[in-house]
Each structure stands twice: as C-alpha cells, then as structure tokens.
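Would you mind keeping the following structure in view while I ask a few things?
A single protein chain has been omitted from the complex, and every remaining protein chain is retained in its original position.
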Amino acid sequence: MLFSIDIQVSVPADLPQGRKDELRRAETVRAMELMKEGKLRRIWRVVGEVAGVSLWEADTLEELHAAVGSLPMYPYLKVKVTPLIEHPSMAAWKATHGDLPPF
Amino acid sequence: MLFSIDIQVSVPADLPQGRKDELRRAETVRAMELMKEGKLRRIWRVVGEVAGVSLWEADTLEELHAAVGSLPMYPYLKVKVTPLIEHPSMAAWKATHGDLPPF
Amino acid sequence: MLFSIDIQVSVPADLPQGRKDELRRAETVRAMELMKEGKLRRIWRVVGEVAGVSLWEADTLEELHAAVGSLPMYPYLKVKVTPLIEHPSMAAWKATHGDLPPF
Amino acid sequence: MLFSIDIQVSVPADLPQGRKDELRRAETVRAMELMKEGKLRRIWRVVGEVAGVSLWEADTLEELHAAVGSLPMYPYLKVKVTPLIEHPSMAAWKATHGDLPPF
Amino acid sequence: MLFSIDIQVSVPADLPQGRKDELRRAETVRAMELMKEGKLRRIWRVVGEVAGVSLWEADTLEELHAAVGSLPMYPYLKVKVTPLIEHPSMAAWKATHGDLPPF
Amino acid sequence: MLFSIDIQVSVPADLPQGRKDELRRAETVRAMELMKEGKLRRIWRVVGEVAGVSLWEADTLEELHAAVGSLPMYPYLKVKVTPLIEHPSMAAWKATHGDLPPF
Amino acid sequence: MLFSIDIQVSVPADLPQGRKDELRRAETVRAMELMKEGKLRRIWRVVGEVAGVSLWEADTLEELHAAVGSLPMYPYLKVKVTPLIEHPSMAAWKATHGDLPPF
Amino acid sequence: MLFSIDIQVSVPADLPQGRKDELRRAETVRAMELMKEGKLRRIWRVVGEVAGVSLWEADTLEELHAAVGSLPMYPYLKVKVTPLIEHPSMAAWKATHGDLPPF
Amino acid sequence: MLFSIDIQVSVPADLPQGRKDELRRAETVRAMELMKEGKLRRIWRVVGEVAGVSLWEADTLEELHAAVGSLPMYPYLKVKVTPLIEHPSMAAWKATHGDLPPF
Partner (left out) sequence: MLFSIDIQVSVPADLPQGRKDELRRAETVRAMELMKEGKLRRIWRVVGEVAGVSLWEADTLEELHAAVGSLPMYPYLKVKVTPLIEHPSMAAWKATHGDLPPF
C-alpha cells in the first residue's frame, strides 16, 4: 500500500543549536533505515520551507504508524497521511507499455 | 526539476454522462502522452476522492505550465503546484548506497 | 484495515423530488450490499445535518475506493477518509479482558 | 445516545518524559474504566497522528461531559463532539436482517 | 436535553418571489408547531444576516433530528448543532437563589 | 438588547492548580453578580469542551463590553459577540399566543 | 449605537446588464435615504474589490436590521456586523481636546 | 488617502500588570499624537473583544506604515490594512446635498 | 505608490469558447493599454493555475481602482490588493549602490 505524507516541521526557534543538530543527524539515520526497509520510498524538501513531501509503502496501517512515529523529530512534526491507489492513467500506461519509466 | 501537484477534480454532477466519458478517455490519452514525454512521472488517485497526487518533471516552468494546462479536464481542475528538491535524507542515502531502490 | 469516513451530502435543492427519492432508495440498497459484504461496518447520521459518520473495513485500498465510489450518491458526496489503527487503550483492554463488549 | 468524538492531543514537546509516561499510563487506566462502564465504546488512533477517533455512549449529556472531562490528558486535548443517530441504511438492514454483524 | 443550533439560510437569489413567500409562511407555521411541542424553545435572527440562533429541547437525538429536518426551509439551511449542559455558574445560582429569572 | 456570546476558554495547561481554582471561584462569583443584574441571562457549557454559549442583555453596547470584560477569566477567553433580534417565528407566536413558554 | 459593517457584493456575472444597472441605481437611491435618516453614516468602496466598508448608527438592533435589509442588493450581499464602542484613546482625546476633528 | 485598519491585540496574559498598564498609557499618548496629526482619524473598540476598528488618513503609504508602526503596542498587534475610496452612494450624496452630515 | 495584486480567474467552464476567446483578446488589449500608461507595471502567470501575480503603480487609490475595474475579465476575477513600500534592504542597497539592477 502506498501513502503520501505531507510533513510540516516546527522545531522551536529557541531550541539550542546542539540539540537541533543532534535531532537532524538522528533523523537522517532513521530515515535511511526506513528507506532500507522499503518503508520510506521517497522524500523531498518543499522549496523554501521546512517541510517535506514523502511517499511511504506499508503492508499494514500499523506498520505505517510505527514507521512514521519512529522518526526522532516526530514530536515536532505536523503530519497529514493520504492513502493512494493507482490512477487510471497509470493503469492504462502499464496495460499498453508495461513497466513505468524508472523514477 | 521536480514538482508535486495536488489535483481536485470538480466535474459538475449534471454534465451529460457521454461528455464525462469522453473527457475521461481524452484525459487518459493525454496523460499517457505526458508520461511518454517524461513530464508526468507518477500519478495516483486519492482513496475515496475524485482527486489526485502527482509528480511532474520539467526543464522550465513554462514547460510545466503548458503540460498541466494541456490536460482535457484542466477547466475542471483545482491545481496546487509544490516545487521540490532532494531531501537531506535522500542525499545521505545516495552518498552511502548510490541509487535509490527503483520505484 | 479500518477507515473512518466522514460524508457530506450536497444533493442540489432543485433536483426533482422523484430523482431524489430514487437516489435515496438506490443508496440504501447499495449500502446494504456493502454491509452484507462486510465493507461498510457502521454508518450513522449526524444529528441535524445531511451528513454521515461511517466505519469501513477493507483488505486493500483499491477495495475501499471501489466500495465508496459504488454509492449511487457518490457524485454528490464530499468524502474524507481517515485510516485507523487500534488505540493503546483498546489494546490494553483486550490484553486484560479479551473481547470488547459487542457494539 | 451515541456520539462520535474526534480528539487531537497536544502534549507540549518539552514536557518531561517521566510526566508524559505517567499521563499515558493514567490515560489508559481511565479509558479502560470508561470502557467497562460502557461509556467509551470504541477508540482508534489516527494513522501517523497523535489523534483519536472514538465512539461514546451516554444516557445524558451531563454524563458524557463528565466522562470526557475525566480523562487525565483532558487539559491537552482538543475535542469535537458529534451527536449521532441511526442512518436510514442501517435501519433498513435491521428491518431486513435483524442484528448488525458484530463489530 | 438542550441544544444550541446556528442556522445559515441560503435561499437562492433567483428563486421566484412567490415561492420564497410560500416558504417563509410555511416556515413560520412549522416553527410555531415546534414551539408548541416544546421542541423549539427560542429562536432569534442574527442582526443584518439571513441567519438564526436557536435553542432546542429534545428527549432523544432522534427527536431533535426529526424536528430540525421538518422545517420547510431545511434544504436551504446550513445547520450546526451544539449540545449544551448547565454551566457551573448557573448551577451555583440555582443552589443559592433557586429558579433563574424568567427569560 | 440581546446578544449571543460564544466563549472559548484557554487557561494554559501549566497554570498552577491553585491559581486555576481561584480563577474558577472568582468567575462563578462574578457571573452570579452579572446574572443578578440581569446582564448575563443564561450560560451553558458546550458538552466535552471548555467553552460556553451564553445570552446577555444590555441597554447599551458600553454596558455589554464592561460586563464581559469584568469576568476574571477574560484574559484567557476568546469571545464572539452576535447581536440578536426577535425571529419572525417568535413574533408570530407572541401575536397568536402571547407570552412564550417560560424557559 | 455604532456598527461597522463589511459588505461583499456577489451579483452573478451572468445577470443581464440592464438588471445590474437598475440594481445599482436603486441601491444608490436607498443608500442616500438611509444617509438622510442618519442610519448609514459612512460607506467606502474597498480598492479593487466589489466590496464595501461602512459605518451605521441605530437606536435599536431592530432598526439596524431593517435598514441593512432594505438595500435593494441585499439578496446579493454577504454582511458582517461588528458592534463598536468608543476606544479609550478617543475618549482620552475628548477629555483633553473636546470634539474630534470633523471627518 | 483613507485606510480602514482592523487591529487584534494579543498582549500575553502573563505579562506583568505594571508593564501592561505602562503599555496602555503609552498607547493612548501616541494615539492622541497621531489624532492630532490627522493620521488616526477614528478608532473604536470592538464590543467584547480586545480588538479595534480604525480609520487612518495618509498622504503616502510610507507615512501610513510609519504611523501604525509607531504605536507602542505594535509588537503585540495583528494588523489588516484595507485601502478605501469613496463609495458611489457617498459621491451621489455629495453631488446632491454637498457635505456629509458631520461624524 | 506600488501595489501587489493577486488575481484568481474563475471564468465558468461552460461559457461558450467564442466568448472566452473574445474575453482573452480584450483582456490583452486592455492590459497593454494599462502597461503603456505605466499603471500595470508587471504581470505574471502562476504556474499551473489560472491566476496571476501583478504589480501596479498609481498616484491615487481612485486611479488604481479604476484601472483594475477596467479589465474586461473583472467580473470573473477575485482580487486581493496589497499596498507596498520599499523594504529596508532595498533602501540599504540604493544608499550603497544607487539604482537597482534593471528588472
């Protein structure tokens, strides 16, 4: 199952710089683990904002919830989960051309 | 350049069924052309809604505007464009592991 | 998988009464089929509003989308899907008392 | 009487971990008491969010207010109460098939 | 049980005047019946707007829903129901002074 | 003149319990004085929320402003004032039946 | 008593030009009557918008409601009424300097 | 040039009373200076709220910005500026009757 | 004086294509006149949307209002006017470097 997750990050401006750096390092480490497990499929930064657009894959809703909640920055995130299915246009492509161009 | 585009479709409920079908067929044809040109990279349906989440690639903003505006359903769409760049976590992955797992 | 779906109904006030009645009958028939299939688990009316709160079960997101979209009133519905998992309090209950009281 | 209650939890990120754990334990204990009393009928976690969707039963509005307000996390909750009645589709089911499938 | 109901009226500007007058007459007749039955306790007009603030009493949620839905203008109303209980200040008054001043 | 006032209370969760109790006691005392003066006519608690719905009577706007602002919890309140007049349905009742049923 | 009223005008774009002109003429005539009666004290156009900011004076809320509702464009207006009292700074001016500069 | 300015005041509830009083006194002094200079033409308090509705006159946008920003409470204000011009109804009045009634 | 104006265009989807084309041609002609007069300084299309971001110069608010209202598409536009002044950073540039780079 595929999910789009919009993420707004609100780390308080007055959090000590050391704590911010530590959070960012831990966030990267955990994100890479989730990518390795095939749960976090893609994540992008929204231009100009401290926000992200991401795509997640999970076999169950429980698995998705645990994965998102395991991010070290989770207490500072505003998260919006959107469940996705294949769009008819992408289905038509596959029926005609087979696999999608790699992405 | 990569862009996430959220799409809300508002085809009027009282549009004749024949016109609706025609619009959907034309939409699929055009979407597949845009996929072939590498402009529309992915598109998904939001579960339960007449809405889509999509990812577009374009060399210029003009190209992106022309591509989105060429959709036959464009007059019935509410469109929100979000410019994206690589997230630090994805950059860290590439630095460590090379390519991302295909998606 | 369990999903909460909030539904706002916007049948135009000037739709002929006969068509409204027909829609409502067809809606009930289809809802009962979805209940029989175990997809629509519960549905309530919001007091004073032409709106509903409902709980759906589905094995896949595709199944859920097809089920919701098969409602005859679907073109007149505004739908918000919320994926749900067990709350820790309900898990604690089950660990202590076994099954939840029937509902 | 049945009520749907949407709950947003906003425990401050800087509350000491010990206090957070204590609140969660107390919340579970109180929730289980309310479930035993038949007031809190069901509660789910919204996937990816610190939020809940719940169903409550009460003989009076006073009873409902007291039950919700007795949650130890109440000062950190944003609560939206929606009074519910049976939907015509569920009434039609009961008229035809008797009891609803257990849930 | 007491409920506050905020009502926004949206009769289309192009509805024939005769139909508008008819609706208003029927609305007044039905409102007076509901007042006689003790269901519609008070209703005021919001100054400058085609909107109302009203207080309703009902023994059950079903009764309330039926009462509101029986208004002839119901298809043109946007309705927000707020369940109410006694405020501590009003309880303190009654404990000290007995009945509230008539209103 | 009659006014409906919606009140949202936002006492900070970390205010010392003693200060909260003191505020509540002072609020009740002042509310009862305003009821005695015929300014605060009715006040109810919104079920499940720390919010109120209230009806106020005042000869002048200045009097209303002073009354609301004299509540000890005023610095923590979000207040929305709605000026009201008699609804045509209530006028029709009085013309036909005289006084409204006491409330 | 003084009231600020924000007005949004939504005359449908497809209303015949003749009807629009007629409405505008009637609106001006009625507005001037209300100005003569001292009820509509000032009215301005919001730059670039079909909207107005206005100040009204009335002895009673009933009088204000009747005045606003008597505008020929009323069925096309969205109206927000804000009751006003003297600001402490204006009171301080009057205490020191007497009358305000004419406006 | 004339501008309507809506002002929301958000002085933190926990600011020491002495500082609050000082701010209010300074605000009044500065407001009176701006009134003397003919920049702040009128200001009213919104009934029941810590908010204001005001009318400002300025020869340039720079002058208006400097005037508003010179208010001692400016760091605690949320400000919305609306540029205004004469409404056709007020122009019609002047063409017919000359000056507006003093206000 | 400089103003930023955000424009949302809502030409109804069912307006005949001929009328749409005519409107667009007339819009371009009028826009070019306003550019010649130095009133419409710059206008851009928002990527993917039927919306514009524009900068206008005017000596008076009346002039600005007349200019915007003279656009043939004006009845289909939602317009938001924001008055602008020089930013301190741009003033600092001019003080140091003289003219801004042409744009």
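Residue numbering begins at 1 within each chain, and the chains themselves are lettered A, B, C, D, E, F, G, H and I in the order written.
In this section, contacts are C-beta pairs under 8 Å (C-beta built on N, C-alpha and C of every residue); 3 or more make two chains touch, one makes a residue touch a chain.
Everything quoted here is computed from the prediction, not taken from an experiment.
Asks: Provide the residue numbers of subunit I that touch the chain removed from this figure.
Replies: Residues in contact with the chain left out: 2, 4, 24, 27-28, 31-32, 35, 38, 40-47, 52-55, 82-90, 92-93, 96, 100-103.
Asks: So that we can see where the missing chain sits, which residues of subunit A does it touch?
Replies: Considering the whole complex, subunit A reaches the absent chain at 13-14, 45, 47-49.
Asks: Just checking the interface: what residues of subunit B touch the absent partner chain?
Replies: Against the missing chain, subunit B presents residues 1-2, 60-62, 64-65, 81, 83-86.
The criterion applied here is as follows: only the chains that are shown with their structure count from here on.
Asks: Nearest whole angstrom, what separates the Cα centre of subunit B from the Cα centre of subunit D?
Replies: The computed centroid separation for subunit B versus subunit D comes out at 38 Å.
Asks: For subunit F, which residues are shared contacts with two or more other chains?
Replies: 2, 45, 47, 61, 64-65, 81, 83-86
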